[in-house]
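With one protein chain withheld, the remaining protein chains of the complex are depicted in position.
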Amino acid sequence: MSTRKTIRLTVNGKPYEREVEARLTLADFIRHELHLGGTHVGCEHGICGACTILIDGSSARACLTLAVQADGASITTIEGLRNRETGQLHPIQQAFVDAHGLQCGFCTPGFIMTTLELLGENPDPTDEEIKEALGGNLCRCTGYQSILDSVRLAASRINTATAA
Amino acid sequence: MAIDIPTRTDQLPTSATRFIGKAVNRIEDPALVSGTVEFIDNLSLPGMLHCAILRSPHPHARITAIDASAALELPGVEAVLTGEDVERWCDPCFTAPEGWGNYCLAVGKVRFVGEPVVAVAASSRYIAEDALELIQVEYEVLDPVANPDEAMASGAPLVFENRGTNVIQSRTYTWGEVDRVFAEADRVVSRQFRWNRVGANPTETFGCICQWDLADNSLTCRGAYQTPRFMAIGRAASLRLPANKVKIISHAQGGGFGGKGGPRGTDIAALLSRKCDGRPVKYIEDRMEYLLAGGGQSWDRYYDAAIALKADGTVTGFKVRLVDDQGAGAEGYGTISAAKPLAAFTGNYRIEAAFYDLTLVATNRAPTYPYRGYGPPPHNLVLESLMDVAARELALDPAELRRRNYIGPEQFPYTVPSGNEYDSGNYAAVLDRVLELSDYKALRESQAKARAEGRLVGIAVVSTVEPGVFDWNAYATVGVPGVGVPEGVKVAVDVFGNITVAIGFNLQGQGQFTVAAQVVADYLGVEMNAVKVTTASTDVALPHFGQGGSRLGVAVTGAILGACDKLRQTFCRVVAHVMQTEPDQVELMNGRLQLKAAPAHGMTIAEVAGLMLSRSDLLPPGVEPCPEATFVWVSPNRNLPDDQGRCRSYLTAAAATHVVQVEIDRDTGQVKILGYYIVDDCGTRLNPANVEGQLQGGVAQGVGAALYEEYVYDPQCQPLVSTFVDYLMPTIHEVPMTVKDHIVTPSPIAPLGAKGCGEGAIHTTPAALLCAINDALAPLGLECRETPASPRRLWNLLHGQHGH
């Protein structure tokens, strides 16, 4: 029956093989089949950005992707950022904490994943470039100012660490 | 024992506060940035089923037949719930005023598009949605009531037939000699305003998992619950259960802002569980459900208002007539939000008389729910817009007109005509600082230059008061009984000196867990990481309310201070007994119980707790081996209102003035915010970063309400906004990065001098933006008096002017 399909993919470095319904969204697959609940779902129609993950290193909305489309892909979710051994936060996560870049925290994994892509491509972005990158993520709590601060802080810390 | 709640930080038992007043990192955040917080949709229970809801496509129709047989045959479907079940097992939700509530599923007829009609429980949400497509519902379409004019017309169709009218409530309040001040006025400025529906839209929609215990006939609901205890009582009433048989477990919430209507979804999931032999049923509202009818619609208002002035600009009177389209009933307490302005009806000003005429009307739009601020955002927009019109007519600078009318710093406590007492403030100081911060003179010069070039640049200086720390008494005249909203905590010290704070609410974003930890750590002299804050379910929690009414930061601070003071007194007794002295010879200071006369002699908190838990032989008579204390805080000195609603309601009065400069593109109607400056005064800032976050977040929501967001209905009452493609919440591009400063006038009566600060910015920003837009339009003789001031609306205004 072709309404189901077996997929193989890597999530946060760990390989998985699962049979899924073709209609299952990647967001639901990650959340409810793999039990990685940090990828949040806010609208299911591709506007809010809460479900942003990286697919093969590029940001994507998990709600606008079918699980079957991720067959063979390497996926990074918010759970993949923290150091597994030490529990230490990724510098972007730490910057969001330090700059109070979140309130309810529901949109935050999406912002952090988008920032991860941004700083990978552009380690020293201008404010305009940060806004351009984050324009597809909605936050209803913070008014974005502290998020902008968080990204700036993360960039400067990562750059300082790289220089050292 | 007498409990002492400090109103100043220097009254705390510490030589210097280490956490309070500092922008310490939030204890909430490491888990939130890691994605490991258990929002409700992250939880699965064994045997859990998933609910999907079939909703009405009609604004008003009689249900003549429902056939769900095909749905029941679909593999994976366990149960179908209809109005028939609901009528048998349920009552309509209670409302204020009473008798304007709907059942959780439509019984007999539907009253708005999106009203739940049939619900399905199935093995997955996907299958549950498949099942909805197999359900046949026959409707006899009725004429809808699309707006208040239609609703109040004679012979109008009735939304609730048994009421005999569509008017939910109509009443007036008269405060002072209104007729006289208007008769004696040198100038009366009056205008009409239309505030279109907007709403909360937290990033997480509502969700719950409900489980009916058939043996015990009790119900457990886990979910994204704001105000859990209130929810438990409401569910008990609608589901006909004793209140002690409903247990609410509140999970972290992805935002709230008031509009996270949980009652319907909870009742539906609970009844499905009952129908499925007690299997847990999860309901996760999706965004389209939320936007259609999920509790995110608020403030659908028509205003006709006037102020009376003396020639010198002294404002003497303020009259407001409000017709408020409540939508289909009063289930969401939209009614009482119309009464909230009583707490600060006349804003920052010494206005001697005021009048409020409220008409709350039922229509076939979706029911309205609370939204952050709960009423004052539109009210302040009306008052501040009138102030600006008056300033223009009097050729006075709007800042100057406001300054002339401010309540003076020496006049506090100040009782406003509508009855509330403002605790403290210094409005002129706030104004001075924001004019300096914004370089107001330079802004006006740049405006003059822009105007000379034909550009439409406008500036606003808008002041508001934020009533903080709500109390029931503010709403007594619209049907809410009582005085004193409780917030209870338990503070427990373990044998190692770690501290657990048990509260009745869960995370929602405002940072109250952190505030709680800051206060406990400074009071008991421990590190913040020694404090664990945990949420008690409603069956064991102390009386509490949770988030709401710009209150919780202050309330939880008060509750913790009360519990800590009880602990301190107990510890003093224990230590006095051990050291063979009197309790009043012992003091708590920097985490040690020490002899006042010889501070080197004493015990740490951990030592005292350890002793209490392990050496009952050393305890004084009457002291239990329990280093724990509970305290339920209520606002001090509240009272019942008189027949005009006058009482001491909200405890604190924070204040702010925003200065904003905007430019309107003549040809597109688009508004660009050129600069945004805020100075506020919310007394002691317990965590300045939290306060700034509340301010900036309120600005963003204010920008949304003023410029972008709107629930649009067509003339047949069909909603035209059901996705985020059309409900336009501002992104990072639309929200200005504001320049902020503050002054501090501590509250003399609130815990640690802190004032409620969660709503001030949304109280102010819409008014500021509309006033700035109208300042920009002033040279053309145009005014925009409707929100949102969308490009289409502004272009229409400009288009009329230019006769395109």
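Just so it is clear, A and B label the chains in written order, and each chain counts residues from 1 on its own.
Just so we're on the same page, contacts are C-beta pairs under 8 Å (C-beta built on N, C-alpha and C of every residue); 3 or more make two chains touch, one makes a residue touch a chain.
FYI, contacts and distances are computed from a predicted model.
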- Note on the structure: Among "Glutamine transport system permease protein GlnP", "Xanthine dehydrogenase family protein subunit M", "Sarcosine oxidase subunit alpha" or "PD40 domain-containing protein", UniProt's protein name for the complex chain that is not shown is "Xanthine dehydrogenase family protein subunit M"
- Note on the structure: Out of A:Thr52, A:Thr76, A:Gln103 or A:Gln145, the sole contact with the unshown chain comes from A:Thr52
- Message: Among B:Arg8, B:Lys596 or B:His733, which one touches the chain that has been omitted from the display?
- Response: B:His733
- Task: Over the whole complex, note the residues of subunit B touching the chain we left out.
- Result: 125-126, 129-130, 133, 286-288, 667-670, 708, 710, 712, 720-721, 723, 725-726, 728, 730-731, 733-734, 790-792, 795-796, 799, 804
- Sites on subunit A contacted by the missing partner chain, in the whole complex: 2-3, 5, 21-23, 25, 28, 44-46, 49, 52, 55, 58-61, 63-66, 68-69, 71, 114, 117, 132-133, 135-136
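Rule of thumb we're sticking to: only the chains that are shown with their structure count from here on.
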- Query: Hey, which residues of subunit A end up touching subunit B in the complex?
  - Reply: 21, 23-24, 31-32, 36-45, 47-48, 50, 77-79, 81-82, 89, 93-94, 96-98, 100, 102-109, 112, 131, 134-148
- Message: Under the stated contact criterion, what part of subunit B meets subunit A in this complex?
- Response: 23, 25-26, 28-30, 32-39, 41-42, 44, 126, 200-205, 252-257, 286-288, 507-511, 689-690, 692-693, 695-701, 723-725, 729, 731-733, 735, 737-738
